[in-house]
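Removed from the display is one protein chain of the complex; every other protein chain stays in position.
Moving on to chain A:
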Amino acid sequence: MRRQIVNDPDQIVPEALEGLVLSHPQLLELNVEHRYVTRKSRASGKVGLVSGGGSGHEPLHAGFVGTGMLDVAVAGAIFASPTALQVLEATQAADSGRGVVQIVKNYTGDVLNFRIAGEISEDSSVQTEMVLVDDDLATDLGEESAGPGRRGTAATVIVEKICGAAAEEGADLQEVAELGRRVASRARTMSLALQAGTHPGDDEPQFELPADEVEFGVGIHGERGRSRESFRDADGLTALLTDPLLDALEMPRGTEVLAIVNGLGSTYPIELQLAARALHHRLADRGLSPARWLVGPYVTSLDMHGFSITLMPLDDELTRLWDAPVRTPGLTW
């Protein structure tokens, strides 16, 4: 029996949003009917930024609403897209006259509902641009693949931060969207799990793993991974994730890199520090310079025990925008 800190499992999303907003009274406001979170002080005269998707990935997305990042985040049920109507209302709430960039993780339901919201928003003269985040290397089946393409995972945080900083500086709709697409195209992520997450109200995790194996290339909704690999120590697990990223990104020696060591839900902070150490050495060995870091739970999968590594080559513009001030529940500097 898996015990959880829940009331009614069906009410976990509205109750969680309420808790987030009540505990950040200076920063956030909640629209109860359509389940979206906005900044307490709405921005004006800038490009709006809206994101959202299924719940269960906290602090993504509502935890990244605030100055220098999102204007609005809209929440679906656990691992399910918000409805088209929710996204429509959230998109329009993000507009202050200069259009709205929608940041969307690449999942069929999310893409469908954000596209519909974008199309209908034009009826009320709200211009929108969609930035699709598809950083998950495990689902990269090559250019010829007819499927839905790579999934969106932890690089969403980078896209939201960089686009947020650019919008705050006064960039226009096209500029913010192009920047987001540039970030999404050069960031890649790999994930692994030692144990799957458990849905609120469920007794069993989403899948079982033998004690001597890890799920390699796991998705953030408990989707099965690309393969099962043997369990190994922190340095070994970190290498397992890092090496395919380095092969895919082909960064020349001397490149400055943004690295995210992301906990997937129930990974201990001390475990992530070991992974960060191992990643630093692995990158340094290749002549790469890990110049900016996030280490912690940013894009989770309920209580999955595991971690992901995201790498993105930086340039002067991206570093400057990454360093720009941000004040949200999940990210502040």
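What to note about this one:
Following the convention adopted for this analysis, a contact is a pair of C-beta atoms (placed from the backbone, for glycine too) under 8 Å apart; a residue touches a chain by one contact, two chains touch by 3 or more; residues count from 1.
Here is the rule we go by: contacts and distances are computed from a predicted model.
Per the UniProt record, the chain missing from the shown structure is "Dihydroxyacetone kinase subunit L", taken from the list "Diguanylate cyclase", "ABC-type multidrug transport system ATPase subunit", "ABC transporter permease" or "Dihydroxyacetone kinase subunit L". Touching the chain that is not shown, out of A:Ala84, A:Leu274 or A:Ala324: A:Ala84 (per the contact rule at the top). Shown as candidates are A:Ala43, A:Ile120, A:Leu274 or A:Ala324; the residue that touches the absent chain is A:Ile120. Residues of chain A in touch with the missing chain: 76-77, 80-81, 83-86, 88, 108-109, 112-113, 115-116, 120.
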